[in-house]
Every structure is written in structure tokens, then in C-alpha cells.
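For this depiction, one protein chain was excluded, whereas all remaining protein chains were kept in their positions.
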Amino acid sequence: MDPGAERTQSNGHTKVAARDVNVYYGEKHALKTVDLDIRINEVTALIGPSGCGKSTFLRCINRMNDLIDGAKVTGSIVLDRQDIYDRNLDVVQLRARVGMVFQKPNPFPKSIFDNVAYGPRIHGLANTAGEIEEIVVTSLKRAGLFEEVKDRLEEPGTGLSGGQQQRLCIARAIAVSPEVILMDEPCSALDPIATAKVEELIDELRENFTIVIVTHSMQQAARVSQRTAFFHLGELIEVGDTESIFTNPSHKLTQGYITGRFG
Amino acid sequence: MPFITLLATLLALSAILYQLGKGRALRLSGGRPGVLHSLPTYYGSYVALWCALPAFLLVAVWIIIEPMALQALVLNSLPETVRQLPLARLSLITNEMRQLAASGDYRFASSPEARAAAEHYRDLHQIGFAAMAVLVLTAGIFGGRFALGRIRPALRARNRVEQAILFFLFVSSTLAIFTTIGIVLSLLFESLRFFSMVPVSDFLFGLSWSPQMAMRTDQVGSSGAFGAVPLFAGTLLISLIAMVVAVPTGLLSAIYMAEYANPRFRAVAKPLIEVLAGIPTVVYGFFAVVTVAPFLRDLGNQLHFSVSSESALATGIVMGVMIIPFISSLSDDVICDVPDALRHGAYGLGATRSETIRQVVLPAALPGIVGGILLAVSRAIGETMIVVMAAGLSAHLTANPFASVTTVTVQVVTLLVGDQEFDSPKTLSAFALGLVLFVVTLALNVVALKVVRKYRERYE
Partner (left out) sequence: MSDLVQQLSRSATADRVQARLKQRYAAERRFRAYGVVAIGLALLFLVTLLTSIIGKGSSAFFQNEIQLNITFEPAVIDSEGLRDPAAIAGADYQALIRTALGSLFPEDTDRASRRELIHLISQGAELELRKMVMNDPALIGTTRPVWLPVAAPVDQLLKGHMSRNTELGGQFNARELARIDHLTGQGLLAAKFNKWLFTQGDSRQPELAGLWGAVVGSFYSLLVTLALSFPLGVAAAVYLEEFAVKNRWTDIIEVNINNLAAVPSIVFGLLGLEIFLNVFGLPRSAPLVGGLALTLVSLPTIIIAARVALKAVPPWIREAALGLGASRLQMVTHHVLPLAMPGILTGTIIGMARAVGESAPLLMIGMVAFVVNIPATPLDPSTALPVQIYLWAASPERAFVERTSAAILVLLCFLAVMNATAIFLRKRYERRW
């Protein structure tokens, strides 16, 4: 059964289409035959108990799993008609198109400015210092961080508070103008106020980017996402509009999870 | 030999007292060891310690005081004319006296007076030793008897013994401090004597070094030249060449090992490179002399280019090879300490591996790497055997790597190997050089260790 793929046909344009994706970490079968479509300019939330494979799936979308020894991915993930596991596809280019924000804020030990400018610099997205600056300022503004840091762009990014660091990482990701942004529990290390700010930001970013977010918090999934996919023990159990998933889940496991009987 | 007999006697005495103490405790317990505060062995150790500690303390004091006291006594008994001699001659005489007395062979005495003095010295030494032995054994016996008398079931023997052991542990830990103090004092003491003969400014800023001229102080116009700048320059030149070899090689190896190499390659190559660190420096020195230096000289000849067979280049290259594993293993540690989150951040933005390394990992690891390089520099500056064997002896103030230069450590060795006169600036200058060496390396180490520690804390 593949409810996600079915419904996608009728609704918005599909940005990423995963088909028959399996992931093995050595002997461990971490992700089992997952089919999932991610729609453009929407926030897709991946939920499920710990170890259910949601982060694994997220990391497949920009091939961060390549960095793990012994990880093997089968099946296909298509980004705009291009299979990202195709041998001819360039992983560097892929990651420029599919950005990522990590669970723990990981600013580089450089200035705030250099953190944001890093992506555009390595990819050659700007030719002059002026252009770089423009990108940095815009990205910081879009990440809602600019007002807080505009006077100390030269200070190290590691000196910011946790919430600010995470928004800096988001600014760093959007400075490359990716098409998709993957977020791996971006608020798990943040306090509620910082979380609220980041959630607000995610909602704004939806306008220009396709966003996939892994979250532990069902409230968060409900607040920020349009669509929600529920994973359990490496399998995709159910995917659908967030509203319907939370109000009327079709699967028993989903129901059990969102009503808090396990997880 | 009698000394070893004395020590053995003391040990045997302690062992006997140990048994006595243990037996007495058992007797006092009346067959119920439960009434004792501690295990019987602790009572034995308690008594043995009371015997051995005061005795060994006395022996230690005697060892420290005896040579000085004896020398003063013998000198006082020498004729007035001898005592009026300058300090230099006097120390020669006492040295001879000591050696004669130690060998017990007076045939080679330079004069009847020297022989008499030596015999007097030996007699005093023997009397002193006998007195000390009696005193020490008495102290041991009395200490033991005192402790035996104090044994009661309620005596906290274990706590007492543990206190003594703890004190030993504490003293051992302070040894590092005493070593440092010992280094500073011994270097400072002789250096100050040197600086009373040669002004500090002449030493630190003088451009000419030829201590050999000052062989005999009474020679006219032979004050020697003690300007150490050529030595500092030579040391720096060789160290610089070594770093030019070692830093890129070591750092790039470390980067490859840490970021690119697969575990199998790493498991083979890393220990192999570290073998370089385990090779004694005297071997590197020999390698420089018989292989590298002739190779460079012949190469120079073929290019019609004069390369000294003691060139700074050959010495520096070999020293650099010695330092490669030092830099590579320190950098490897530091690079592996950089959290993966940073790497993933860069990969997530689409950076290539080398971009991630150069722009994220290395800047993050930089303080640690700099610390490692500073430690390596300090090592290069203090390295002795390679330069003693492969570098030159005469001081030239030059920056030409193909010429022969000398270094601080070379001079320390050449000045102190062979005959020493602790009254001539020639011998004493070695201590002044040693002081400079110690201060410079100490400063480098302190800074380097601080930098490394700061770096470690950042990622903890």
C-alpha cells in the first residue's frame, strides 16, 4: 500500500520522489522499502519513535549516509526527474541543491559572516565581495537573525546562544539557495522560546524552499508541516496531510503513537 | 662496598623488627585478632618503619653533608701557603685529592703534600663513615624498640603506616618540582659565575664565538670571544630547515591519515611513521654523516656548487625527518578531536572533502596544530646528538644553508666533554648556553601546552 504516492498525483508538484528505498548499516536493515513523495513548497514532517528510520531517510535525500562506513542504500530517490543515487550524479552538486540543518547547531569556528558566506564562496555563487555581503545579509535576514547580530558579524559564530546558532546554521544553509532544506530535529537542543522562533522561520521559508523536517515533537509537526509521514521500525507506515494524520489516522500504529501510547 | 653492607644490615634489622611487631600484636590480641584495630601485618610494618625511616634519613643527610664537610676539614688542615692559592688551583687540588682517595692508589700523586692530603682525606672519610654507621644502626634499633613498646590493640597501626606511605607518595610527586629547581639552580649558579667574567650583553649580543682561545686564563690577551649570536643563528637556521621539512610532511601525512586513509592503510602506515620517532637520535646523526651529507655534497659538486660536508642543510633535513612523526601524531590527534558535526555541516552545504578540511577542519584544529609545532620547535632547538655529529664546530654567522654552522647544544657538548675547569669562562659558558636553552625551550613548552590545553577544552 502506498497512500503517499497515490495522493501526490492529485495535489501539488512533487519535488522529491523516493521509491523502494532500503538502507542497511552493515547487517542492520535500517530502512525498509520506503516510498515517499515530497511536494514542492511544503513542509513535510517525518515523525516516529527513536530508531524508526526517519533520520536515516532524511540523510538519504542529500546522501549524508555516504559518510557512514558500511552504509548501503538501494532503491531510487528522484529529485526533479534526476535519480540522486545515479552514478553520474555529483554529490557536491546535490548537496548544494539539498541543504541540511543538523540536530545540534554546528556553526564553524569562524565569524558569523564567514559562516554564512562559506557556502556561496565554495560554490562560486558570488563574484564580488559586495555580492557575498548581499547574500549574507539577505540570508541572515531571512533566518530572522540579522537584527540580533548585525553589529557583530565579525564575531565567532560559536559565541551565539543555542537558538541563534541554529538560526545561523539555517542562514548558512539558505545562503546557497538550495531547492530543498533538510532539518534533522533542528529544535531538539533549543529552549521553547528559541524553538518558537525557529518554527516561525520554517513556516516563512516554505514560500521559497521545499522543507523536510524530522521531529520528535508531534506538536511541532502539527504546527509547522503541511504533510506528515509516520515511520515505525524502519517502515513508512502512513503519510498524508498533517491535519488528517493527526485528526484521523488510518493506521493503528499511527494512532497509538500520536495519542502517546508508545514512543 | 661497606656502604652496601650497611644498607643490607638496616634492611635485615627492619625485617626482624617487622616480625617482632607482628608477633607482639598477635600475642596482645590473645588469639582473637578481632580485638586489634588493624591487621597484624600493619603492626609489623609500623615497627619496621620506625626502625628504617630515621636510619635512612640519617644516611641521606650524611651523603649530602659528608663531601662538603670533609673537604672543608681537609682544606683547613692544609698548610697556609696552599690555602692562599686562588680558588681555581684549590679546586684542582681537592679534585686530585678526592680521586686519589677514591682509587686508593697514591702512586700518581703529583706531590707529597697531595698524597698526604689524600691520605688524610681518606682517613677522615673512614672515621666519618664508621661513626655514621654506628649512629644509624643505633637509631634504627631505638626507633624499633620505641615502636614495639607502643603496640596496643587499640593502636591505629594501619592509619600510621598509610600516613607514612602517603607521605612517600606526596614526596615522589614533588620530585618534578625539585628537578626543575635543581636545573634552574645549577644552571644559574655556574652562569652567574660566567657572567661575572663575561658581561651578559657581550654574551647575548656578541657576534663572535671562539671559546677555545681562553684555554688558559693566565695567557695574555686570550680572553676568548663569547658572543653567542652565531650559535643562536646556527640553531635557528638548522631548526628552520628541520621545520620546513617536518611541518608540511607531518601535517599532510596526518591529514591524509585522519581524513582519507582507509583503516587498513592507517593501521600499517601510522605505526611505520611512528617508528621514525623511536629511532635514537644518535642513529639519525650517523645517518646524516654517512649518507645524507655526502649525498648533498656530491649533488652540489655535480651542479658546480659548493656544499659543506657539515652543511646546515643535511643536518636540518635529518632533524626534520626525526620530527615528522612528532608533528604527524600530534596533528592527527588534534584533527581527530575536531567534532564530526563541523565536518557534516560543511558536507551538508556541498563542500568537497578537501574544502571541508582546508576551510573548516584545519582552522578549527589550528591552535592545537600550532601548539604541536611549537613543541616540535622546542625539540629541534634542544636536539643534541644529530647536530653534535653532523653540524660544524666553528661558529659562522651565516644564513646560507649550504655552509657549516654550529649550534648551542654542539657547543655545550664540546665545551664539557673532556677536561673541565670550573673556573674558566670556557667551561662555564656551557652552563650559560644551557641556561639560554632551558629558558627558551621552557617558554616554548609553556606556551605550547597552554595553547593545546585551551584547544582541548574547547571541544570537551
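Residue numbering begins at 1 within each chain, and the chains themselves are lettered A and B in the order written.
In this text, a contact is a pair of C-beta atoms (placed from the backbone, for glycine too) under 8 Å apart; a residue touches a chain by one contact, two chains touch by 3 or more.
What you see is a predicted model, and the numbers here were worked out from it, not measured in a lab.
J.: So which shown chains sit in contact with the chain we cannot see?
T.: A, B
J.: Out of B:I165, B:L207, B:L299 or B:A341, which is the one that touches the chain we can't see?
T.: B:I165
J.: Among B:L175, B:A267 or B:A341, choose the residue that contacts the chain missing from this document, as touch is defined above.
T.: B:L175
J.: Kindly state which of the options B:A117, B:V289, B:L342 or B:A365 is in contact with the chain not pictured.
T.: B:V289
J.: Could I get the residues of subunit B that touch the absent chain, sorted low to high?
T.: 63-64, 67, 98, 102, 158-159, 162, 165-166, 168-170, 172-177, 179-180, 182-183, 186-187, 189-190, 248-253, 255-257, 260, 269, 272-273, 275-276, 278-287, 289-291, 321, 324-325, 328, 350, 352-355, 357-358, 375, 378-379, 381-385, 388-389, 409, 412-413, 416-417, 422, 430-431, 434, 437-438, 441-442, 445-446, 448-449
J.: Can you list where subunit A touches the absent chain?
T.: Here the touching residues of subunit A are 90, 92-93, 96-97, 122-126, 131, 134-135, 138-139, 142, 174-179, 208.
Everything that follows uses one rule, which is that only the chains that are shown with their structure count from here on.
J.: Round to the nearest whole Å and give the separation of the Cα centres of subunit A and subunit B.
T.: Chain centres of subunit A and subunit B, defined by C-alpha means, are spaced 58 Å apart.
J.: Using the touch rule from the top, collect the residues of subunit A that touch subunit B in their complex.
T.: Subunit A residues touching subunit B: 62, 64, 67, 92-97, 99-102, 104, 106-110, 118-119, 122-123, 169, 172-173, 176, 182.
J.: Of all residues in subunit B, which touch subunit A in the complex?
T.: It is residues 339, 341-352, 355, 359-360, 363-364, 458 of subunit B that touch subunit A.
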